[in-house]
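What you see is the complex with one protein chain gone and the rest in place.
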Amino acid sequence: MQREAGLAAHSAEEPNRRDFIVIAAQAFAGVGAAMALWPFISQMNPDASTQAAASIDVDLSPVKVGQAITVSWRGKPVFIRHRTPEEIKAALATPIAELPDKSARNDDLPERAPATDANRTKKGHENWLIMVGICTHLGCIPKGQTMSDAKGDFGGWFCPCHGSHYDTAGRIRKGPAPRNLEVPPYSFASDTKIKIG
Amino acid sequence: MIGAMTGKRVRVAAAVVALAATAALGALAANAAGESVHIDRQKWTFGGMFGHYDDAQLQRGFKVFVDVCAKCHSIKRLYFRNLAQSGGPSFPEAAVKSLAATYEVDAAPNDEGKVLKRPAILTDAFPGPFKNEQEARFVQNGALPPDLSLITRARGIDAGTPFYVLPYVMARDIVSGYQEAGSDYVYAYITGYKPPPAGMKLADFMNYNVAFPGHQTAMANPFVAGDGLVKYDDGTPPTVDNYARDVVAFLSWLGDPTLEERKRMGLLVIGYLLLTALLLGLAKRRVWSSVH
Partner (left out) sequence: MATHHESTYRPKTRIEKWLDDRLPLPRMMHGQFVDFPTPRNINYLWTTGGLLTFFLVAQIATGIVLAMHFIPSAGDAFNSVEHIRRDVNYGWLLRNMHAVGASMFFIAVYIHIARGLYYGSYKAPREVLWIIGVVILLLMMATAFMGYSLPWGQMSFWAVTVITNLFSSVDAIIPGLGTRIVQWLWGGYSVSGTTLTRFYALHYLMPFVIVGAVALHIWALHVVGQNNPTGLEIKTASDSVPMSPYAVMKDIFALSMFIILFAWFVFYVPDYLGHPDNYIEANPLSTPPHIVPEWYFLPYYAILRAIPDKLLGVVAMFASILILLFAPWLDTSRVRSAKYRPIYKWFFFLFLITVVALGYLGSKPPEGAYVFWARVFTAYYFLHFLVVMPIVGVIESPTPLPRSITESVLGKSGSSVRVGAPAAPERR
């Protein structure tokens, strides 16, 4: 009799799942499980060896005036041209209003900076032009690095794929490419050494 | 009483007896007679739950490696950039860059197709002394000095523990977090060069070593020149024993560079798990309280 009463009383009383200890335990377990997820996501980020190769040092001393070299940075070709005074003059003489893309496209400068020759180079080192050699149209590598290459109508670079012409500051002048060639982040460690990236 | 002999009680009794026996026998020396060589355990800064590397020791160890071992051994998994990263020797990056530049590595083929040399940079691997295995063997009378990048992980100690002591030894090693058997062995090996016992005939080009299985090893004593062989500039006594400890610590780091992060994270994770398990245990009892 007593037991039946106990049974009846008890079937009404269910374990109170809203108990604090149960909630706390579930919260800890849940947070732990969520934190455990992070390594699985993070492992897809660039690893240490890739990050180490994120910047490269380039020695500019072998590059004579009028010469250009191409180096590989983060898997992309980077054009380094030691510009002649004529090339620099031609770049400076161009009014910004004539440019299809008026932005500098320099990773070291803010988005809105105008595409002046000064904004495409480093102060005191205007004879050096350093840009990512990937056409901003559909990704071909423009010609113009070697002596025998076509340089297009503006003396800079010419993309053979769809006929984009870049000038001596790497800015798009004619053709389907929408943007000037990208200037990567770089700095001069000395007059003859730069670090890209 | 049959009733008292429930399966659970029998199991518990058997387990207690087994534990008591192994604990009692655990007091016996772990080393049994036989072919296994006795290797002492050393005290390392990186052992145990709170282990960490001593940066200064790793730097000295690197110096010992370069001055003594690098003539014959490569460490191809060391990249110069690793010398500057945290959790390791933590040399200043500029110093590592200059050091790297004193080494030469193969450049990419030039316009003529020739492979010239260029100074190494941070992303290059540490160059080894030989072009390939064949050249190494040629110079070393047929023996191949192994790459040492993983040597402390690739060696262990077979203490010849008798089976009745083994559960105790295993439990003790697991609970104390013992992972340094390889380091203990390499230390014993490079300090294990002694004159061979009377009457023992060594094969050609072989050296007697107390730690090496079989006791005859092709490698000669690297520290035969004795104390003072390597100059330390941080005041540490330049003794052979310190050279051995420092270079083994360096190689231990090279084989396990993420040790510090691993043990640090382990502390946090296990602490969190203990707390969570406690809460879950209480929660389980709360939920089941209406049933028991």
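In order of appearance the chains are A and B, and numbering begins at 1 in each one.
Here is the rule we go by: a residue touches a chain if its C-beta (ideal position, glycine included) is under 8 Å from a C-beta of that chain, and two chains touch if they have at least 3 such contacts.
Here the structure is a predicted model, which is why all the values come from computation and not from measurement.
The chain that is not drawn here is touched, among residues B:94, B:203 or B:291, by B:291. Contact with the undisplayed chain is limited, among B:57, B:74 or B:179, to B:179.
When the omitted chain is restored, the residue from A:47, A:98 or A:191 that touches it is A:47. One chain is missing from the display, and on chain B it is touched by residues 2-3, 5-8, 10-11, 14, 49, 77, 82, 146, 149-150, 153-156, 163, 166, 173-174, 177-179, 181-182, 213, 255, 257-258, 261-263, 265-266, 269-270, 273-274, 276-277, 280-281, 283-284, 287-288, 290-292. Annotation for chain A: contacts to the undisplayed chain at residues 2-3, 6-7, 10-11, 14-15, 17, 22, 29, 38-40, 42-45, 47-50.
Methods note: only the chains that are shown with their structure count from here on.
If each chain is reduced to the centroid of its CA atoms, chain A and chain B end up 41 Å from each other. Across the complex, chain A meets chain B through its residues 10, 13-15, 17, 19, 21-22, 24-26, 28-29, 32, 48-49, 52-53, 57. By the touch criterion given at the top, residues 79, 81, 85, 121-123, 272-273, 275-276, 279-280, 282-283, 286-290 of chain B touch chain A in their complex.
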